[in-house]
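Here the complex is missing one protein chain, while the rest keep their positions.
Up next is chain A:
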Amino acid sequence: MAAHLTETYACVPATERGRGILISGDPKSNSILYTNGRSVIIRYLDRPLDVAVYVEHAYPATVARYSPNGEWIASADVSGMVRIWGTHNGFVLKNEFRVLSGRIDDLQWSPDGMRIVASGEGKGKSFVRAFMWDSGTNVGEFDGHSRRVLSCAFKPTRPFRIATCGEDFLVNFYEGPPFKFKLSHRDHSNFVNCIRFSPDGSKLISVSSDKRGILYDAKTGDMIGELSSEDGHKGSVYAVSWSPDSKQVLTVSADKSAKVWEISEDGKGKVKKTLTAPGSGGVDDMHVGCLWQNDHLVTVSLGGTISIFSASDLNKTPLSFSGHMKNVNSLAVVKKEKMILSSSYDGLIVKWIQGIGYCGKLERKVNAQIKCFAAVGEQIVTSSFDNMIWRVPLHEDQCGDGDCIDVGSQPKDLSIALLSPELVLVSIDAGIVLIRGTKVVSTINLGFPVTACTISPDGTEAIVGGQDGKLHVYSVNGDSLTEDAVLEKHRGTITVIRYSPDVSMFASADANREAVVWDRASREVKLKNMLYHTARINCLAWSPDSSMVATGSLDTCVIIYEINKPASSRITIKGAHLGGVYGLAFTDECSVVSSGEDACVRIWRITPQ
């Protein structure tokens, strides 16, 4: 038996309010490149479910660029390292250099692919460095900036020039190689966010948080004109991208719109079209990144929504998709619509459909953060970091008005009785709370710190796990619980307990890397020695026919065991999610969906060998 990856629902670029992000792409393979956390994500626009992820950075990655010939990718991170690796052949590392002493904000290749310029924060000394790609030797001195350099650009035609811009409101121009300072412009009155040469090498444009864009001559660096303020942006302009024919530019701004400008020969820009992506109109719709590639205008919003407009038909509604930006800590499969719901701790719930991909975000009336999440039938129950449990009905796409229930202290774990969903068991610090409908029917102080809990589908039995590794089995009668048995086998705090779908068994997992399957009726150990993880087990899922158990752990692996075979014959999926696997569910007999710290959701198919 083996498992292989069938689909990846990728995360979206990591964004930060008040700053733009830089995404890049390769026109030849029609792919876009962006970063989230420590991963660099390569997404193919014509195959949205096919995503390649580079995970070798030790620090959060900030920007990545294809080389002009498309063979190499240079990616940079917050520690000042630049890694150059091959696009094909398993991302073989070509070179790694420590370029700056602080975070790198922008990176550009020279048109011949021999030099790379990187700019960012240098702790006072070096804000910009240009070096040869294979040896790392410097090719110039870049002084002239006193604050963080937000963007840099390499003139795509000879004679080579480099332009940089930064938080000191300056746009600097360097001639070379070896590159030397030529001149500086201080025409902007706020942070200059992005600077780009046109593909034909004739013009240079810089955009700034002062809502303006200024055009310069690319060879001399003199200012030639600016983007017209009539119908201009009403908020900081975060990024700019030229069209392949160098006659138009795309700019995106915090005023939630993207504008396409026509650039005349003498360097003046006029708005051709304003594009607004559909959104709820909140802060999340501020646009922070853009890219003009072939016929596609790609814009990224602060909330992570990627919209693709068509350059030839600007009036067509854009194709939008989104995903998670942060750790996806739980998953639920809604059988009826064959939908997968994933939730991350920042309160975002996203719907995915197997085979198609992104289906939509669940609009919730209250956007509180989510710690635990469970979905059954037509309802979602979530608990957040305050003392509330929200019970929200699910109508197709939207959530109806939810009811909130106060449980008295922060809920640690949550479980719904699948067959009678008005019964919910919540575990809090030293006890459990039983909720029927929207009312707390009993709060029981158990006297030991409770770390995991589960309630059987018919609501008659509950199992509570403690910090000492003991499993307490209670039977639920009406509103009270009576202790039936205490099971001792685990040697660490219990992290998750789950009943099998046919309710004949239950499985528990602990922080000491061990999982155990018990027989429910006799309370005897049915399958043990499931010790193959190397770090705490975070989540556990049963297959619909109760024949397989999957466990996901902080060690980034997912291990699938078969109940009637010894634990040593198992399927291991290594490196499922960088940072740890936090959510796990079976969609059908042979597909497992997993989610983790890298904000991606992946579907694996198990094939018998």
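Throughout what follows, a contact is a pair of C-beta atoms (placed from the backbone, for glycine too) under 8 Å apart; a residue touches a chain by one contact, two chains touch by 3 or more; residues count from 1.
Assume contacts and distances are computed from a predicted model.
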Chain left out of the displayed complex - its UniProt protein name, from "lipoyl(octanoyl) transferase", "histidine kinase", "tRNA-guanine(15) transglycosylase-like domain-containing protein" or "ADF-H domain-containing protein": "ADF-H domain-containing protein"
Residue of A:Gly18, A:Pro159, A:Pro178 or A:Pro566 touching the missing chain in the full complex: A:Pro566
Full-complex contact with the absent chain, from A:Asn69, A:Ser146, A:Thr220 or A:Asn529: A:Asn529
For chain A, residues in touch with the removed chain: 491, 529, 531-532, 566-568
